[in-house]
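One protein chain omitted, others in place.
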Amino acid sequence: MRSDLRSNAADSQTADQPMKEKSAAAESCNYAISTRNLTFQYPGADPVLASVSLNIHKGQRVGIIGHNGCGKTTLFMLLCGVLTPTSGEISLLNKPVEPGQFRPDVGMLFQDPDDQLFSPSVREDIGFGPQNMGCTAEDVANQVDRALKMTGMEPLAERAPHHLSGGEKQMVAIAGILAMQPQVVLYDEPTASLDLRTRRRLISFMQKSHETLLISSHDLEFVLEVCDRILLIDNGQIIADGDPLDIMGDQALMEAHGLEKPHSLIPHVSPHHRRLFENRTSAERPLAAEPTNVPPEKCAVNDAVHRTT
Amino acid sequence: MHISEGFLPAQVCIAGYGNTGLLTWYSLRQINRQGNPNAKIPKASLLTAAFFVASSISIPIPPTSVHLLLNGLLGVVLGYFAVPAILIGLLFQAMFFGHGGLTTLGVNASMLGFPALLAYHIFQLRFVLEPKEQAFSQSNGSIWRIGAFSFLGGALGLALTALIFFVLMVTLVSAEFDVQTELVAVTYLTLAHLPLAIIEGGFTAMLAVFLQRVKPELLTGR
Partner (left out) sequence: MASANFETYVEANSSLHSWTPRLKLLSLSLLMFAFAAVKHLPLVLPMLCVVAVLYGLSGLPLSYLLKRLRYPGLFILMVVLLLPFTSGGTVLAQWGPLALRQEGIITAVLVVCRFVSILTLGFVLLGSTPFLTLLRAMRSLGLPTLLADMTLLTYRYLFETADMLSTMQRSMRLRGFGLRRQWFRLEGKTLLQLSGLLGTLLIRSYERSERVYKAMQLRGYGQLKQPQLAAQQPIDSRSLLLTMVTVAAALGFVMAEITFSTIIG
């Protein structure tokens, strides 16, 4: 009910603005996330984020890459309203972000799933959000079942969180966010504690999702597979904004900002993988282990994956 | 230093629960008065888990090794939250290890809880008679005051708990001792624990100084 009052206030505000700003405001209605000159700094220190302005459309899957300490996590905390900006504006789904306000339409997944599974059972944890949204017990149960189904976590519904593996915990945490039916989801290092199978499952899960996603990750290959837009951040500023292949393919750019070109984008012209029996003669190499008459050539798999744009 | 099931008569157990009920009511009231209890619950809970787990750390005191009581430190770090923390810690110790008891939970909680709150207030005394410049520049008190008052809190915490424990055990377990023997027994047993009280105080001080240097927010402030 309170959110209705707020959108009314926003509408009355736009009615007073001059025509030029009105068209800009009308345009921003399409943005899921929008910031203008966002700055954050601790008193007496250098700014962690310096006048960052970005606009993310609904349904986009944006990856945020940058070295440690570049300001990614701070940006997420500001977008969620956990931190208060020093200056600048943030609006999510056309409503300004108020620090401390509960916004179930935006979900955030932390790096360590143990930090966000704080209920004694999986079912209760997933229901935590819907309960706090004021849903009836029946609604809560429905939301929980829906989220369990979407993440494939139904068999684990009655388990205690500490009995789950890292990957299962992460999927349960995701279910807990999805139960609130958010339109925007922020993922902070989602693959950090995942094994390869669960990581693969997460990739296909994200590729099928309809929400607006903002993913901060060091796992560049993951970002390549999931995101359709990239923001490269360094020193609290957006260095590059655009196509993943263009930005991550630019080796000089990546290395200048503490990153490197993802391995899958490096053409396999000359073999640079280390082999187990590298310096032995062909007589010493074990038989039938690997074919020795394959000419070094471009890695066919890599080309096939990235030919689809 | 927990009293197990079956040692104390039912009236004492019930009185213990009554006592602890009052103590808990008072602590919860103070917690709500100090404001923003919701924000402090996660902190208090995780620290309770840490203290519970820490009770398994054994300190080598020759010729053997002991488990520290840490109720003084609980008061120094958690303030009024020490009482719920002690309740929960005792419940889990009784449930998972059979240490202490469920009928004696009330008595044990009061035995540990009152000294913990006392330690908290002793620790808060470090702000009394503080020179104005120091109060201005060091929001948590000077490191000497922190060390000294936490030592006092830790030592008295253990001493008082030991005293209550021995009084209860000696007077209530058997109806056959005469007052004279009881007095002598209690005095000797408590005095024998003085070295332990000093060690507990010292450990509490070491920890308080460590926390002040690394994460001062953990210590209870003004």
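Letters A and B name the chains as they come in the text, with residue numbers starting at 1 for each one.
The definition used in the following text is that contacts are C-beta pairs under 8 Å (C-beta built on N, C-alpha and C of every residue); 3 or more make two chains touch, one makes a residue touch a chain.
These figures come from a predicted structure and were not determined experimentally.
Counting the whole assembly, list the visible chains that the omitted chain makes contact with.
A, B
For a quick check of understanding: of B:23, B:87, B:112 or B:164, which residue touches the chain that isn't displayed?
Checking the options B:23, B:87, B:112 or B:164, the one contacting the hidden chain is B:87.
If the missing chain were put back, which residues of chain B would it touch?
4-11, 13-14, 24, 28, 31, 37-39, 41-54, 56-57, 59-63, 77, 84-85, 87-88, 91-92, 94-99, 101-103, 169, 173-177, 199, 202-203, 206-207, 210-211, 214-215, 217-218
Determine and list the chain A residues touching the chain excluded from the picture.
Chain A touches the missing chain through residues 80, 82, 100, 102, 104, 107-108, 110, 112, 114-121, 128-129, 131-134, 137, 161-162, 176-177, 180.
Keep in mind that, in the parts below, only the chains that are shown with their structure count from here on.
With chain centres taken as the means of their Cα atoms, state the distance from chain A to chain B in Å.
Going by mean C-alpha positions, chain A sits 45 Å from chain B.
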